[in-house]
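Missing here: one protein chain of the complex. Every other protein chain is in place.
Take a look at chain A:
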Amino acid sequence: MSHQELLSPEGFRYDGRRCNEQRNFNLELNTHPHAADGSAICSMGNTKVLSLLRGPTDSNDSGLSLSVSIIQPPYAKSDRVQVSKNDRRFAELSLMVQRTLLQSIVQKAYPRTNINIKLTILSADGSILAACVNSATAALVDAGIALYDTVTAITVGIHDISPLIDCNAIEEIDLPYLTIGTISNSKINLLLMESKTPLDKLQKMINLGTEGCIQIRNQLDIAIRKSAIKH
């Protein structure tokens, strides 16, 4: 019973947001112009992901090989745990990010090419996968890789009957949630849910999630334009 009330009857979440309000979103492109060919930092609330992209470079494989790796340094969370390099969860996450991005890259323009994305979770407070996808997309744009479209992602949790957008870590522990990623015409190309929820609530969550993705896309657009003007 000592659990926090995640959504009050008056409609406020634990941190003061309403159901459909995202956390403070911030995206910056070309943060490391010397260290990488494309770089970006995406922060959603207290979650912050840095992505560094190297490429396109030559490779011996016939098609495009996109490699994504995610690392989480010990300082990302308050309890300072070392995440091993072969952590299965992060391996899975990187596979998910890789597959999501691969669909939007114009692959035929990159035969025998290598693109390498390194994602570093600078601080973790929920919605890690969504932040990774957003950050990696921005890095692709920054590096000038040809894309059909950009992918943006966000999480949606469900509290009783109310879907909550952009969950933080506390909400992710207690609620079933999904991560959804869409391209511009609201086509879903990432949908991940690891907890159980009744089928009839899923549609509600997806609806709110696609709306959230559109908002993030707008902010991504603004960030891209800003960085384009700077250079």
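Worth a mention:
Note that in this section contacts are C-beta pairs under 8 Å (C-beta built on N, C-alpha and C of every residue); 3 or more make two chains touch, one makes a residue touch a chain; residues count from 1.
Everything below uses one rule, namely that contacts and distances are computed from a predicted model.
The UniProt record for the undisplayed chain lists the protein name "Ribosomal RNA-processing protein 44", from the options "Ribosomal RNA-processing protein 44", "FAD-binding PCMH-type domain-containing protein", "TRASH domain-containing protein" or "Eukaryotic translation initiation factor 3 subunit H". For the chain left out of this panel, the touching residue among A:Ala35, A:Leu199 or A:Ile229 is A:Leu199. Of the listed residues A:Cys19, A:Ile71, A:Leu102 or A:Leu122, the one in contact with the hidden chain in the full complex is A:Cys19. In the full complex, chain A touches the omitted chain through residues 1-2, 5, 7-12, 15-19, 21, 23-24, 45-46, 78-79, 125, 159-162, 168, 170, 196-199.
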